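For this depiction, one protein chain was excluded, whereas all remaining protein chains were kept in their positions.
Up next is subunit A:
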Amino acid sequence: MSDIFEKVKAIVIEQLGVEADEVRMEASFEDLNADSLDIVELVMALEEEFDIEIPDEDAEKIKTIGQAVDYIKQNK
């Protein structure tokens, strides 16, 4: 779990250019100032990192870092 969080965190920092301490489980992508394209790119990076497929419908439901981590945990 923490391992997944750390990997997600690293990707979020790189993709969104935010500070490490902003990337908390409860932080939403909106809080992190991600626009719709940022989110598409982020989801693509997560798919690559964790070797999973995140369909549109699921991706639309992922609004926070915590939800992304949970999704990856459940679908890996």
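To be clear about the criterion, a contact is a pair of C-beta atoms (placed from the backbone, for glycine too) under 8 Å apart; a residue touches a chain by one contact, two chains touch by 3 or more; residues count from 1.
What we mean here is this: contacts and distances are computed from a predicted model.
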item	value
Per UniProt record, name of the chain withheld from view ["LLM class flavin-dependent oxidoreductase", "Probable nitronate monooxygenase", "(2Fe-2S)-binding protein" or "Nitrous-oxide reductase"]	"Probable nitronate monooxygenase"
For subunit A, the residues touching the chain missing from this view	36-37, 40-41, 43-44, 55-57, 59-60
